[in-house]
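Entry: subunit A
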Amino acid sequence: ESVNLTVSGLNTIAQKWYEQSVIPAVNKALAPQGKTIAVTYQNTASSAEATKQQYALDLKAGRGADIMSFDGFWLPEFVASGLIKPLDVVVGKNATQWDGWKQIPIGLQSILGYQGKLYGIGQGSDVRGVYYRKDLFKKAGLPVPWNPKSWNDILDAAAKLKKALPDVTPLQINAGTPMGEATTMQGYDMLLLGTGIQMYDAAKQKWIVKAPGILDTLNFYKTVYLDDKLGESRWQLIPTGRDLSFKAFMDGKLAMILEGDYLWRSVLNPLDPSGMKNRDQAVAFTRMPAEKPGSGIRGQSHVTISGGTGYLINPNSKHPQEAWALLSTMSSKDMLDAYQKLEPRIRVRKDVGIPSDKVMQNMASTLLPITVTRPMLPEYNKVSEQAQLMTERVVSGQMTPQQAMDAYAAAVKQIVGADKTVELK
Partner candidate 1 sequence: MSVPRASAPGRVITRPPALLSARAGAGFLAPAFAFITLFLLLPFAWIVGVSFTNQTLLGANADTGFVGLSNYARMFDTASWLPGGFGYSLIVTAIFALASLSGQVALGLSLALLFHGRRGWWREVVFTLVTLCWILPEVPVAFGWLSFLDRDFGLLNVILRALHLGSPDWTLDHPLAAIILFNIWRGTAFSMLLFSAALASIPPSYLEVAAVSGARPWRRFWDIIVPSIRPQVLSAVVLISLWTFNTFGPYLITAGGPLNKTDIVAIHTYRVAFRFGDWGLGTAIAMFTMLLNLLLTAVYLLASRKREPNAGA
Partner candidate 2 sequence: MAQLTLSGIEKRFNNTLAVKDLSLDIKDGEFFALLGPSGCGKTTTMRMIAGLEAPSAGQIHIGEREVTALPPADRNVGMVFQDYALYPHMSVRDNIGYPLKVRGVRGSNYTERISAVAEQLQLGALLERRPGQLSGGQQQRVAVSRAVVHHADVFLFDEPLSNLDAKLRLEARAFLKRLQRELKMTVVYVTHDQVEAMALADRMAVMQGGVVQQVGAPLEVYRRPATTFVASFIGNPPMNLLPVTLERAGRWRCGDAQLTPDTPRPELVGRTLTLGLRPEHLLLDPAGELSGEVMAVEPLGVETILMLSVAGETVAVRLPGEAEPPSSGTLRLRPEWSRAVLFDEEGARL
């Protein structure tokens, strides 16, 4: 018996991985049952909104790929509209009793978990921190390696850079709506976490709409982009801004950038034709410090935030067991090890390392233990957009930090309801 399964959201490299490793493996595993599996791929590139739209339409119509790639923070909305179901419902005990769960830390299991239920298996995660150009730092007389302890360390370094290298932009911290989630996660959240709070107070189940931390964050933006001109505010306001910052960083026109591991493994990848041949010589990574040592979330001195993607099984699948067989196989150590050869990155399994990249391995091991995730709430998207807008208003000089925070508070109250918000003094 041959079963045809559809898998969505595999990029070209992942498809290669499937052909070389995953499909032969799963067919070997299923051979005793006399079954074989064939896979049809569906690309879901384009924007997150478009992919969500596609999934929503398909799931509502009782269709869709058997295995769907999913961004963890979409779960709440899909669960709320009843379009996806937990693994124990869709697959049953085969899934709950999978031995692979033991290798996945609870925090990373919840990439595709919501309200105590697991919907799929996460596959990769990420962390964020500061990349800097060693060459520029040396030129500016800054120490290399460099370990900033506070926001002020960053500002000082930036000021020195500005003085020593007038045509180099010292610092890039994402802001503004054009960058979308890249502003929230790589910019706003990374600063806000350093002040000791998050956008959502999970304990009180309320959105924090006004807080000294928010003001500090906004003031930091203001210092960087308006007062001391340590960053290029223009990049924050135009659609191509993030690309321009990458390019400047590669060209040695930008000294520091707050980004995810994506920058390291993908944008700067020396193997990529448009990457950076001398990445390992010129670029170094350091953890993002809290506002002051110990002032970060949970009293941490360094902060980071993680997202994650994975795959879940469509409740409409006609072959949930075979789909599970495929999903579990692709999440096995052997398969992920094979995948790391094609595309090394932070995986969810403890037993899967990043063999060829010490820097990445270091990021994962130092940051994964202290990381946080975004609030898993259906309203998150709209609130996040408001946060982006808030930073945009500050960076563009349209509003003062106080005015921007007030506008943010008003907008969030309208979105989530005033009773679900809190103002900190």
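The criterion applied here is as follows: a contact is a pair of C-beta atoms (placed from the backbone, for glycine too) under 8 Å apart; a residue touches a chain by one contact, two chains touch by 3 or more; residues count from 1.
Selection criteria: all candidates are chains of the complex that A comes from, given by their letters.
For clarity, every value in this text was computed on a predicted model and none was experimentally measured.
Novice: Only one of these touches subunit A in the complex, so go through 1 or 2 and give me its number.
Specialist: The answer is candidate 1.
Novice: Please output the residues of subunit A touching candidate 1 within their complex, sorted ascending.
Specialist: 49-50, 52-53, 56, 60, 76-78, 80-83, 176-178, 234, 237-240, 378, 381-382, 385, 389, 392-393, 396, 398, 411, 414
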